[in-house]
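Shown here is a partial selection of chains from the complex, left in place.
When the chains are written out, they are named A, B and C in that same order, and each has its own residue count from 1.
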Amino acid sequence: MTSARFQQGMQKLQELTIASADSPTGHMEVGESFKDIAPDLTRLVVEFAFGDIYSRPGLDNKQKVLTTISALVAQGTPQIGMHVITGLNAGLTPDEIAGCIMHLIPYVGFPHALNALKVAQQVFAEQGVAISGT
Amino acid sequence: MTSARFQQGMQKLQELTIASADSPTGHMEVGESFKDIAPDLTRLVVEFAFGDIYSRPGLDNKQKVLTTISALVAQGTPQIGMHVITGLNAGLTPDEIAGCIMHLIPYVGFPHALNALKVAQQVFAEQGVAISGT
Amino acid sequence: MTSARFQQGMQKLQELTIASADSPTGHMEVGESFKDIAPDLTRLVVEFAFGDIYSRPGLDNKQKVLTTISALVAQGTPQIGMHVITGLNAGLTPDEIAGCIMHLIPYVGFPHALNALKVAQQVFAEQGVAISGT
């Protein structure tokens, strides 16, 4: 019954990871890792977050990931690393991702921005990417 | 001594309001309204938020406002209305702004998204704009 | 394609409002009020929040609303009033709802608890209910 939404979600997930088969975004893995206590989590993530929401019109993929990262910077949640990877896969440059975090300093304060920069720095190192001019 | 940064901030502010002289973004007005208890607030907003941060490279103006709005949705602060106006002036469409708020539902939850939608709806009505297809 | 989930969500919504036809929970109305800027919001609320999540096993309806109210107290979001009504409809007593808010003082602090008590107090007055012994 829910397969159309699941397929739409899976298609969107593949679209977001197509740039780099070597750097999966981890969204599926997260759901699977909780299979023992939340067997429906993967389905909910794929169907709702990717099938319903990420598949909406209005914003392009790069804008959607930028929007997500910004909210997580404000929220201070550790999931930001996974979404930085998704952002790189979707075509955001390291300059855009670091620029987004730096841009938020006047709105969320230095502490939340520093925490996010630390995560982005680790992901950039792992992915072998850098901001321009460095 | 700080005039170069102040001028840079003012230039960025004008750039962000050029599309519509009739809909000032209100950022200056906010600073001025606290002149009695924080005489340096306008200077700090213009110099730091607009001269230092909004003038950084990395993101274009539309991305910068989208990033700001996303953080304020997550934060639940009422300033979001002022930044929705700034976003319209910077060229974001109502579809992009509403799309940004709707996109954040899986990350910040319905309550914060509903609060932000209410503010955006009021600003759209006041500015006489609408999402496409309505 | 999504009608099964929508029907499941609508059924859960009716189940949560059956006790009192005179005090609708307002969840549908919220979605409808944003029809102009988020035409799919009602569908997402009914399908996801009520069809997917509220229809999960594990907790009974009273526990689900108590859980929701507790999170909103911690979050400080104004939607708490709508969920207090849902709680009364689902069978939570005013003692349980006020008791939940008071119980959270050591965990979220007095300010968030006081804000929530104010909203609950207004809903109790509007619904003509009171805690036992008053």
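We take it that a contact is a pair of C-beta atoms (placed from the backbone, for glycine too) under 8 Å apart; a residue touches a chain by one contact, two chains touch by 3 or more.
Since the model is a prediction, treat every value here as computed from it, not as a measurement.
Colleague: Quick one: how many copies does the complete complex have, if 3 are shown in place?
Modeller: When the whole complex is considered, it contains 6 copies.
In this text, only the chains that are shown with their structure count from here on.
Colleague: How many degrees of rotation carry the C-alpha atoms of chain B onto those of chain C, rounded to the nearest 5?
Modeller: So the copies are related by a turn of 120 degrees.
Colleague: With chain centres taken as the means of their Cα atoms, state the distance from chain B to chain C in Å.
Modeller: The answer is 32 Å.
Colleague: Between chain A and chain B, tell me the centre distance in angstrom, where each centre is the average of that chain's C-alpha atoms.
Modeller: 23
Colleague: Can you list the chain C residues in contact with two or more other chains?
Modeller: 40, 44
Colleague: Would you tell me which residues of chain C are touching chain A in their complex?
Modeller: Checking each residue of chain C against chain A gives 1-2, 4-5, 40, 44, 47-48, 52-53, 56.
Colleague: Of all residues in chain B, which touch chain C in the complex?
Modeller: Listed in rising order, the residues are 76, 94, 98, 101-102, 105, 109-112, 114-115, 117-118, 120-121, 124, 130-131, 134.
Colleague: Show which residues of chain A lie in contact with chain B when the two form their complex.
Modeller: Residues of chain A touching chain B: 48-49, 53-54, 56-59, 63-64, 66-68, 70-75, 95-96, 98-100, 102-108, 131.
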